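What you see is the complex with one protein chain gone and the rest in place.
And then subunit A:
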């Protein structure tokens, strides 16, 4: 599959024509974009959308979807990144265009594996659900029509005829609500999740779906279409990846480029082992603080704890040699035989640095990963204290950290409401004495970086000169440098237009 050689220049649209191409603030992304854009814009759009989807993910964990807090935070995120979200705003062409193009760019990056696809589809669905939920009622019908969905609202007469049946079929709606709501008549096969559980009225092959249930159906349609589209896109992938302009960008993107998986660090070797104790109280998030304390007290940690804490330490800059030294020193204090350590534990440490076996350079765990997988059991110290600690125990811990009672009760409330990362942000604010931490927490190493930034007076650690304790050149730094220089050279050749990408999305290729 070649890049199409034709030069498609979209004529500069004026006024009404621009609005016609994007009649709504949301869409199903059925048509790929067909204009030319520069490489720089390509990259920026992609990065912005990844940031957006990451926020969607984050907010979805910290707040209950659909609540006012969730909605307002998501809206401000959309506004900040200049994507469309609301109808009837001025100058909507540009945000909608950005939304359109960036979605399709991300398809290229996120079609590559089952896990990436699942993540991408989930966030895009949540985003669509939000946008749909704030769509004014009178716009819904237009939007559905334009999106080629066969959903028509039935007339009032038709509604009255079937009023009793519809009320009896809808588990949660009462009589009065049905009278006011729109009812949509759709082919029964499109309402699978509703009719299989007898949650909708069926007549002559059609399901009579109230508005509130239509959202679920629309989202299912969207998911099905997007899933299919991603599979198709994946087929074009070899051709895409062979394009030198795209390859580094797309790889970068799908490894969750927000710069924040903390695997390619620019700060390697800046931490010395004797700093760790003080750092653990000043800059570690509570999960790592408690792991460090347990390690110091028991001279041992179980596997889950070693993984979570060990990778975190790698993320803050420990070298392999430092790590080996660190763990060995501590385990020996627990009367472990040095040989036993070398045989049993050092292999695992080297493995997690990518020096054994598969040589995968394991990335430090994100908050979501810590919260959602591998819960701790008796004798474990890993996990997220806000999620996995008993509230009483959590309270005691916070008291021992000298947090004010007011702060403690706020934190406990947040934890109780399952807003674990927000609770951790609150902890951050309390120990650094700031009103607003200024970031949306999703990674323990992020906590550390932000903390160091504040404590070191705003200087970004990454920018400081590297002073390794051991003379080994870090291959990972080299790679990071290469990637960024590659990008830089790409940027300079940016007048090159991106053309023919729409072919990757179409079925005929």
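Just so it is clear, contacts are C-beta pairs under 8 Å (C-beta built on N, C-alpha and C of every residue); 3 or more make two chains touch, one makes a residue touch a chain; residues count from 1.
The criterion applied here is as follows: contacts and distances are computed from a predicted model.
With the options "Adrenocorticotropic hormone receptor", "DNA primase", "F-box and leucine-rich repeat protein 3a" or "ALA-interacting subunit" in hand, the undepicted chain maps to the protein name "DNA primase" (source: UniProt). Note on the undisplayed chain: of the listed residues A:90, A:138 or A:204, the one touching it is A:204. Of the options A:93, A:188 or A:326, the residue whose C-beta touches the omitted chain is A:188.
Of the candidate positions A:102, A:169, A:389 or A:442, contact with the unshown chain belongs to A:169. Residues of subunit A in touch with the missing chain: 165, 168-171, 188-189, 192, 195-198, 201-206.
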